[in-house]
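Quick notes on the structure that follows.
What you see is the complex with one protein chain gone and the rest in place.
Should a chain be cited, it is by its letter among A and B, assigned in written order, with residues numbered from 1 in that chain.
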């Protein structure tokens, strides 16, 4: 494996193989497997889990890691092709990426959506261009519309919890003070569809996921025997759910228009997950969220601190699945 | 040892045992003692010594470390229980801490006082809550009213210098452009009392340490055979001193009221330690400070660069004692 850009690039068997390896490394540690190997991490956006779990995972395999964070000790970075760089950014990714690649054995990059042009962000072209600049194994640590490490960790979390392959998976939009990118909902809806689940996207009017993302998820569902639907009807959506997965995202209708998006979002403050949401879900329904989460804005304390919450396990699995990815890339 | 939160949690024998271990690791390095073990470090506030010495100490024992710094490449972190997170902080410590704990074998956290409510900060409840969220060995890298790593390093520094157990230890308030937290003075007065010293807190009117901190120090002195007094009379306080330990802190009378505190502090600019302060001290009186220090504001160059200064040795001992703490936690 030389690229880990999108879970959709892998078959279900390949995903199962990665998850088996993750499980094996968890139960049978290999503390020298990647001795002498170096992981480079470039962050163009903030991180807690990704920053820590990639370093820790590499160390648990005997390797090392270094971190560069644009604008935080490192130069601000320009990503646009052809830019005339007379503003804040002192360095272009066209230099930064091959340079960092020359120092390490594998490179991870985080680069969120620009949030201006929906079609451009959906194409994730900038990130694929970045991957092309790197001649070493390359990991997507969250791009404009993808977050495959999170998706793989979430898949493992559901396997750990013995959530049925065909179980009901509700991805619910939740409120956030500003419009967030589509990376996690896009990766999540596809992952659950690829896993073969009955996926319901629950969102208020105006917050449908863009058609290309839904089409991709539908294709994955068709191949896996799952399904993908969407609705604004909360109680119907949640009825019988095995998993409720909450996520914040901005309205695609007002992509890049913060003011209009804000007006649409204003009345939606009750889209904060509370225990009452689970009334008609399965009694053992799991609550998931990729973190970070704004408590009592997106999700109430009672849910995060309650017995349904799997958010810490999801985050813990980030390290575990990333170790499998790094192992495959660097050891085969 | 599973928690290193407060030197007061340890008996004098236990402290002596840690200092013996520190000394042993200094003279007989064990470069593989913690091979394969990972230390996580979460900073909610700036650091130079703590940041560097914990990493270096872990590396000197064969282990690894990763760092997350809130607001610097990592999300801003909320610490208040029950907060409605609709402002700057994207992540709550209730998630951040168990997540980081899942990646590492021991976790250190720095979280300064909020500086608004004296009683709340004195209780250090937020920090103890954070420690409770962590199911791995946990180190206090400075909390609202404690800094046990600094206190242990300072104790070792005095042992190294053969300062008598019952010697005279003057903790002197010094000027600073703004009100600083009580963590170091609180830890220092208790440490010196626990060591059995004749402790004098020298401070201008309005800068008495809060009663609960003094009571705790008095109790330690009672157990160790030491004493704790306070005064505003500089020359009497300094007479015969073995050690002068300078520290800046805000007036507890105006806790959380920066303007009133500033008015009280304004005329106190002469509380900057100069060589003349040592006129009636013992000739070999040592000068100590935890660093960072504002030169020629809190302490004059002539003292910091003079023969009495032990500030570099104190800081160097930070790494050494922390290695002992990590060793005890992770190897026993």
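Criterion: a contact is a pair of C-beta atoms (placed from the backbone, for glycine too) under 8 Å apart; a residue touches a chain by one contact, two chains touch by 3 or more.
Computed from a predicted model, the values in this text were never measured in an experiment.
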TODO: Decide which residue listed in B:164, B:267 or B:292 touches the omitted chain of the complex.
DONE: B:292
Open item on the list: Tell me which of A:16, A:90 or A:215 is the one touching the absent chain.
Closed with: A:90
- [ ] Out of B:220, B:311 or B:326, point to the residue that touches the absent chain in the complete complex.
- [x] B:311
Task: Contact footprint on chain B, counting only the chain that is left out - done: 31, 43, 46-49, 51-53, 55-57, 59-60, 62, 64-65, 67, 69, 72, 177, 291-297, 301, 304-305, 311-312, 315-316, 319
Task: Hidden partner chain, residues of chain A it touches - done: 35-36, 38, 40, 64, 66, 68, 72-75, 78, 82-86, 90-92, 94-96, 98-100, 102-104
